[in-house]
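A single protein chain has been omitted; all remaining protein chains appear in their positions.
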Amino acid sequence: MDSQSVQAAGDAVALEVRDLHKGFGGIKAVDGCNLKIPAGQISGLIGPNGSGKTTTFNLLTGVIRPDSGEVYFKGENIAGLKPYQIFRRGITRTFQITRIYREMTVFENMLSVSYLLTPMQDARERAERLMEFVTLSKLRDEYGGNLSYGQQKLLEFARALMTDPELILLDEPAAGVNRTLLADLLDRIHELQAVGKTIVVVEHDMNVIMNHCEKIFVMDYGVNIAEGLPHEIQNNEQVIEAYFGRRKDGAVRAS
Amino acid sequence: MSRRETVNHLMMMVIAFLLLLMLPEYLNVYHRSFVMFTMMYVVLASSWNIISGFTGYVSFGHVLFYGVGSYASAILVADHGWHWLATLPISMMVGLAFAIVIGFPVLRLKGPYFAIATLAASEGTRVLVTVWDDLTHGGLGISLPNVENSMETYYAMLVLMFVTIGTCYWVAHSRFGVRLNAIREDEVAAEGLGINTTLYKMTAFGLSAIFPAMAGAIQANKTLYIDPETEFFVLVTITMKLMAMFGGKGTVIGPIIGAVVLYSIQEYVWVTFPHAHLIAFGVFLILVARFMPRGLVGHAIDQGWWRKGMVH
Partner (left out) sequence: MEKAEIRSIYMLSGFLVGAFSLPFVVGVMTGYVIFDLRWLYDLITIILSGLMQGGVYAMFAVGLTLIFGVMRIINVAHGELVMLGAYLTWVLFNAPGFFGINVYVDPLLTMVITLPVVFVFGLTVQKLLLNAVVGGPELTPLLITFGLGISLINIVEWIFTTDYHTVAYAPHSVQLTDQIQISANKVISFAMAFVISMGVYMFLKLHRLGKAIRATAQNADVAMVCGIDIKRIYVITFALGASLAAAGGVLVSIQFAFNPETGLEYTIVAFAIIILGGRGNYIGALLGALMLGVLENLVSFMVPNGTAMVEIAAYALMIFVLLIRPRGLMGMKEG
């Protein structure tokens, strides 16, 4: 069954990960991962440390190549492509620690991302609109390095949207960000989802995941152990065990 | 960059071009030579700036392209009787070929390792040229047939300089340039945001190679004698570097200012104190690297005298 028939059948799937494997020496970081990311929703990818979620994220964004497995996006297997190729197919990502261009202005940061075939004027307009979207318009001509950390996060977020991607992968967006800014960021994310974008969030912050994601995928030891709605995940024994471990008598520990 | 500013800049360039065009009539050979070499250093410093300033891959071996360009031209003129103008496109292609062959492995290295590898490549080529004397006459050098071409080489260098400046200007104000800056700032992010970094780096490297190659060719035909020591002289790379850094790495006008100022000082000091000039260069490099890494233009921007943006 190929991805096209999957898409035709019922819920649209934006990204399908099939049997993904990646090992580093003796350790299998990802040991058969299968995900069907629903289109047009905000999904969360969680798991305890060492669960392989970061490696999976890096595999999806082309930073590392999988040993085997496929990743289907719009009918094409993108596993093993380079980051810029994946980007050009409509998948964008942000970084856990912001990687904005420090010695370029905010506007230049935005402008550095766009298809070479897009007329400069269109690119400029889009940049202006996106800067407004994240309320950074006032800082348009400020050097990226002079922004506060929260502003950098917003810039990185806006920059990733320049080419109007369909799938947006966010790497721990809540890391190091204060509550107010986080609320802001989450509002924007919801606005994006409202216009049909698919968003996947890798996170440790359970509040963010449980309150904002429509579907959650849980990984442990390189495989996905559960998926479902927030309340389903919260009550899932395997998930609790993965995070909190078992007591000596074999019963699952409560927090 | 508003329309108006672009037009202003264009007008300034045209005026400068016309002035320099008329100048040689009124100068004696020595002064003409001085202006010509100043222009040559503008070409060299600006080219170096493309790969090192804009893209952030600081090359320590750029004289390599200058050297192979000069040798290509000299061999064709001295041993095969070509007219020197016809050798310019060949020199350009030789420079480009070297850039591709060397760039492919070397652009994978980061920061200081790229620098050292380019230095090794440049020195290695020098030795190769010395050893392969069937082709290059080795350490003896090549003497070109004596022709009075002071005016022609001047005009050729003038045209080359404006082509180079024009290219740098285009790079600085185009999306290509913004992307080179992005690669310099954070290559991982740039790659993740759709920039084919390998292609862009190679293009920048190639661009930075063709102008020095042609400059070398013109120079060979002016001085009418070349040898491996002069053509691959490490100091030339340092000079390029110093000029671009002093003026302001990553800007268009920076290398121009740097070249004009430093070459003039060099000529004056060298005439008076031969050794001091080289020592001064070393000391100057230390001081600039330590205290003024953003160069004159960078300093001006920090002080608010100059507009921000599109600058390193």
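Chains here go by letter, A and B, matching the order in which they are written, and residues are numbered from 1 within each.
Here is the rule we use: contacts are C-beta pairs under 8 Å (C-beta built on N, C-alpha and C of every residue); 3 or more make two chains touch, one makes a residue touch a chain.
Since the model is a prediction, treat every value here as computed from it, not as a measurement.
Participant: Consider the whole complex, including the chain that is not shown, and state which of B:Leu20, B:Leu44, B:Leu88 or B:Val106 touches that chain.
Facilitator: B:Val106
Participant: Given the contact definition stated above, which residue among B:Ala117, B:Ile257 or B:Ile301 touches the chain not shown here?
Facilitator: Missing-chain contact among the listed residues: B:Ala117.
Participant: Identify the residue among B:Met13, B:Met202 or B:Leu285 that touches the chain left out of the display.
Facilitator: B:Leu285
Participant: Please give every residue of subunit B in contact with the chain that is not shown.
Facilitator: 58, 60, 105-106, 108-109, 111-113, 115-117, 119-121, 123-124, 127-128, 130-131, 234-235, 238, 241, 245, 275-276, 278-279, 281-290, 293
To be clear about the criterion, only the chains that are shown with their structure count from here on.
Participant: If you look only at subunit B, which of its residues touch subunit A in the complex?
Facilitator: 175, 178-179, 181-182, 185-186, 188-197, 308-310, 312
Participant: Would you pull the subunit A residues touching subunit B in the complex into a rising list?
Facilitator: Subunit A residues touching subunit B: 61-63, 82-84, 87-88, 92-93, 95, 99-105, 107-108, 111-116, 120, 123, 141, 143, 159-160, 163.
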